[in-house]
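To start, the structure itself, in structure tokens.
A single protein chain has been omitted; all remaining protein chains appear in their positions.
Per-chain numbering from 1; labels A and B assigned in written order.
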Amino acid sequence: MEFISMVELIGTVAFAISGALVAIDKELDYYGIIFFAIITAVGGGIIRDTLINENLPAALANPVFVIISIASAIFVIVFYRKINRYTNVLQLFDAIGLAAFTAIGAGVAAENRLDMPFVVITLALLTGTGGGVLRDVFAKEIPFIFRKEIYAVASITGAAFYYLIDRFTGDGIAMYSCFAITLIIRLVCIKNDIHLRRIVK
Amino acid sequence: MEFISMVELIGTVAFAISGALVAIDKELDYYGIIFFAIITAVGGGIIRDTLINENLPAALANPVFVIISIASAIFVIVFYRKINRYTNVLQLFDAIGLAAFTAIGAGVAAENRLDMPFVVITLALLTGTGGGVLRDVFAKEIPFIFRKEIYAVASITGAAFYYLIDRFTGDGIAMYSCFAITLIIRLVCIKNDIHLRRIVK
Partner (left out) sequence: MEFISMVELIGTVAFAISGALVAIDKELDYYGIIFFAIITAVGGGIIRDTLINENLPAALANPVFVIISIASAIFVIVFYRKINRYTNVLQLFDAIGLAAFTAIGAGVAAENRLDMPFVVITLALLTGTGGGVLRDVFAKEIPFIFRKEIYAVASITGAAFYYLIDRFTGDGIAMYSCFAITLIIRLVCIKNDIHLRRIVK
């Protein structure tokens, strides 16, 4: 199994679990919990594929990530009371998911010859953060990433590096660098509690 | 007039009325009421057509369902005080709408040769429930179908039967079976007040 597939898998599980936990927090029923798991995990990719006019979003053409999301949701339903102890693990997994999805989004842009810097960054960002935004909209919350975390910024920086590195080396190195940079920025910010500024009214 | 067209018409009216009633409940203006009627009735089909990359969503290519939605909204505006007495009729109509739109969504998947089970079910579910989800998002509510009704489950089950029956017989029988199964599950659950479980925190 390739490294990028492995981190994509970890990311899918992490995103699905975060969706399921939000759904439980909002007292949704089992269908709601499963739907939130799926949309958080594959929503970003669906937005990306819709914008670049794919014939069918990857998540529909290949159901494996939806199946993983459903399995993750069932896992959360069964072990709900035990999961809350592992917040740190979930945050690490979520950061891996952000990094993996950012790298994959940038890779999809390059594959489709949409390799203008602005497009690479936008598609990477949407792939990495779109699912969480949909989750929060459905949960009637202002999306988490707009509020106070260095989350989107990690994704944007990683994608910018993808673009730069991809010009000089191959796809593979660009993808791993993007993954590593996004992950490191995100983890450093969690660890040191670094946030973007807001305007005090 | 074909049977499926007739139930589609009933479903459009029911969905449009439900949208208009939510808009009135939220104290929106006339434009808001009409827009909510339209988006509830045709929103699911638009999401479906966008995902499968149609050149133009069916609701735009053929305005008849939008016109029916506008007429339904005007009907609600005029007869608002009398409609509330007929909650039972509206629930029956809404169940017909769910069943009709589910069958149509599954049929669109088959027509476009997207006949993998997962895709058929997803497109049927999105067609049947997408409009209501958009309505609730715009109304600043957590979508109704995530909370406590056997609604999506009826649609998913109906679509699964579509897929199975479509493999052995023709499109037509699959469509009517899907319609009937979705409708019956939904009505039985309304009648007996059956809900999906939630997790008690």
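Miscellaneous remarks
Assume a residue touches a chain if its C-beta (ideal position, glycine included) is under 8 Å from a C-beta of that chain, and two chains touch if they have at least 3 such contacts.
Source: prediction; values computed, not measured.
Across the entire complex, the residue among B:Ile17, B:Ala41, B:Val66 or B:Leu196 in touch with the chain not shown is B:Val66. Among B:Leu28, B:Ile74 or B:Ala160, the one in contact with the hidden chain is B:Leu28. Residues of chain B that touch the chain left out of view are 23-33, 35-36, 46, 50, 53-57, 60-61, 63, 66, 77, 80, 137-140. Remark: the residues of chain A touching the chain excluded from display are 50-53, 114, 116, 118-119, 122, 133, 137, 140-143, 145-149, 151-153, 195-199, 201.
Assume only the chains that are shown with their structure count from here on.
With centres defined as mean CA coordinates, chain B is found 30 Å away from chain A.
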